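A single protein chain has been removed from this complex, and every other one stays in its place.
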Amino acid sequence: MAIDMNVFRGFAEQIKMLPQMARPTDCPDNERVKHAKAIFSTKIDASNATQLESCVHCGLCAEACQFYIQTEDPELTPIHKLDLLKRYYRREKAPLRWLHRLIEPDITEADLEATQHLVYESCTECGRCGLVCPMGIDIAAMVHVTREGLAHAGLIPAGLRAVEQEQGSRGTVFGVGPDQLRQAADELRAKGHEVPIDKDKADVLVLTSTIDVLLFKDALEATVKVMNHLGLDWTIHSCAFEGANFGLLSGYSEVQKSASERITSQAIALGARMVIVPECGHAYPALRWAGANAHGAPLPFEVMALSEFLGREVMAGRLQLNPIGADKHVTYHDPCKIGRHGGVFDEPRAVLQALGVDMREMPSNRTANFCCGGGAGLFVMEKAEPMRNAAFDLKRQQVEATGAGSVVTACGSCRINLMAGAGRTQWSTPIESLVELVGANLK
Amino acid sequence: MSLFGLRVSGWQLSTLFLAGLLLFIAFPATAQDKVPASPIMVPNPATDLWRAVRQREGAASGQTQVRGIETGVLIEQRGEAFREYRRRDFIGNAGIFIGVIAGLVLLFYILRGRINIPGGRSGRRIKRFADFERTLHWFTAIVFIFLALTGLTLLFGRFVVLPVFGAEAFGVIASACKEGHNLFGPLFIVAVVLLFIRFAWRNLPSRGDLTWLVKGGGIIGKAHVTAGFFNAGEKIWFWSVMVLGLAVSISGLVLIFPTLGQPRDIMQLALFVHGIAAVLFIAGSFGHIYIGTIGTEGSLESMTTGYVDENWAEAHHDRWHAETVAQAARGADRHASADTTGAVHATTDKA
Partner (left out) sequence: MSFTAFVDGPFWYFSATVFVIGVLWRLVGMLNMGSKTDFSTPRSSGSAAALSINITRFFPRADFWSRIRLQVVAGYLFHVGLFALLFFAAPHIEFYREYVTGFGWVALPEWAFILVSEIAFLGLMLLILHRMLNPVTRAISDRGDYIGSILIFLVMLTGCLALARSHEVLRVTHFFLAELLLVYFPFSALIHTFTFPFSRGFMGAHYGRRGVKV
């Protein structure tokens, strides 16, 4: 694998510096509550209402959460993260708001601040809690609503805010813009690959991510190889190549919308029938589910996760792979945002089957898999490190239970968090990328 | 010390206990039946006949066309004997027995005081009882106390409650207690069975138990005694709960299902067993409750929080403590554990 570990370590260093790079939002303390409420007011609907009202404080959600399981800290109980939203809802939206206003105090700036680490640094919105709740409360979705409220109140944690501000103002992430993309394309051309950039019209718009451009270059190379191998009319576009959406991660909806509309309008201009999202977790729901709502209309093109696309091509017989052999024992880590939140489970497994490897499922897999701990922007938040580490330790146990020789996944964040954990604990099991395995074994 | 969040001193608790018991033991010993005397003696014409029926020797059962258990018996001879036994012997002595045991426990506390943790608390905790175990214990305790109070009311009520509240009110109380006692009884059976399944293994006799008993558990003096998860004293209480629990359960079931075909003497035997076992149970529970609360520093929290101080563990259950510490060390070796301290107490980022 050609991962430059200096770049990997550089990432870690840069992440430590991020908080200093964040600009102030100039939100006065006494206006934060007002801004948060304005957002909550527009977001809360019947789904949130019936769910918030159905909670009986049974505590089962904690038993599903990897962060609680590892730390046994009741503060990390998932439903507790919604106390702020619940209190706002009860006082200002609920049918019994007139009663609650008499007996419950209003949310304060201190409450907003106390909620920050609950919904940011200690939650990946993985959704496992919602699976166990007997009332079917979608806690992850409402954690996100809370993030949106806090974001507009100027309370995005500094590291995450820095990246969101960069993407919002300059359209880039970690300084990777059109020049860096073209540079990466030139590197690939030098290796003999055709890289169609900035075509006027194309069937398929392929996205990538900063992480693939800088770090997981093999994944980008493999993607290019597969697209060419399949003979598709595809392009990558320097105006809209970033799959990651830090507006979504931070909850700052204006940036979420601008980042996703940038892709949507480019795909429409290209006349694309399909947009392929790279190996990046949240990038998939950002476009596949939230993109149409940001657009205000159904998207006129199909959105596929790369792993989903590869699987579909394999299942249709259009993509033939050389079998690696059944003496390669792997397990597959479903990225939460592509699996549980995306519905993509069978396709990556079809790819692994076509590769002829011995795939062993982790004890908790597919819909109920454990989060790696790095999602929802946690990997750029330094204060989230204890949580990321705790989740990794649990994930490691899951992998080791399979006896597999490597972990395959299809998300850059997952890869980073798993690699960081492996480095920290001297774990020798390699973390592999699905598209890289495909790229290396095209028939 | 703190008892369920209330600040109580050992003296206050003991006094309360004793006061409550006085209610029960004072009256039975001087039980008086208030039977209104009839001013005019009217002889019953059939007195001679019924005396002959009642005092018949041999088989006290005749022939009848009515089908059922003991339908051939017109007057149950043992009934009066049982009634006398219950009123005169059992109630009085039971009251005295319960009072004496309570008094002995109080006396022990006065003389020995609370057994403190040697060397004080270490501040480090280890997990002793799982959620389910604590839930089960307190479920058993609450059901037991409910059954004890309703049961004692059924036993002593006529002599203790009725004089205070009057016959009508006592009628209400007694009816309520009977229904409550009969419905919650089977729940106690469930509790005892679950306790057995969960704890029997840890209460099997093991090395050191005899020594522990001979040394009186180190409760007198400062002798150190070795013990595993449960010491011999606790094991004795556990098996007492099992045996007495079995006795009250089986006899109780006989009593709440009177139409299963059993004759009166079985019912009387059941009442007898139920009463004796219950009284022994209640008396034993005084010791258990005492030792688990005010009697020993650091014990109650094992059943409320599930954790105990390490010094407590070392002092009272040294072998269990050693095993637990060794297991934790092995677990820590296997995985580099994540440092999650301070994870949820990070400072807020404002902009």
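Chains: A and B, in written order; residue numbering restarts at 1 for each.
Note that in this section a residue touches a chain if its C-beta (ideal position, glycine included) is under 8 Å from a C-beta of that chain, and two chains touch if they have at least 3 such contacts.
Quick caveat, the model's predicted, so the values are computed rather than measured.
Colleague: Write down which of A:Asp4, A:Glu31 or A:Asp45 is the residue touching the left-out chain.
Modeller: Hidden-chain contact among the options goes to A:Asp45.
Colleague: One chain is left out of this view; which of B:Gly62, B:Gly171 or B:Gly216 touches it in the full complex?
Modeller: Spelled out, the listed residue whose C-beta touches the missing chain is B:Gly171.
Colleague: Of B:Ile110, B:Leu183, B:Ala223 or B:Val243, which sits in contact with the chain we cannot see?
Modeller: B:Leu183
Colleague: Pick out the residues on chain B that sit against the missing chain.
Modeller: Against the left-out chain, chain B lists 131-132, 134-135, 138-139, 142-143, 171-172, 175-180, 183-184, 186-187, 190, 304, 306.
Colleague: To test your reading of the contact rule: which positions on chain A touch the chain that is missing from view?
Modeller: Residues 44-51, 53-60, 62-64, 68-69, 72, 74-75, 77, 79-80, 93-96, 99, 130-138, 141, 288-293, 295-299, 339-343, 363-364, 367-368 of chain A touch the chain that is not shown.
What we mean here is this: only the chains that are shown with their structure count from here on.
Colleague: If you average the CA atoms of chain A and of chain B, how far apart do the two points sit, in angstrom?
Modeller: So the centre of chain A lies 57 Å away from the centre of chain B.
Colleague: Enumerate the contact residues on chain B facing chain A in the complex.
Modeller: 335-344, 346, 348-351
Colleague: Going by the contact rule at the top, pick out the chain A residues touching chain B in the complex.
Modeller: It is residues 19, 22-27, 29, 70-71, 73, 75-76, 113-114, 116-118, 121-122, 154-158, 161, 383, 386-387, 389-390, 392-393, 396-397, 424-426 of chain A that touch chain B.
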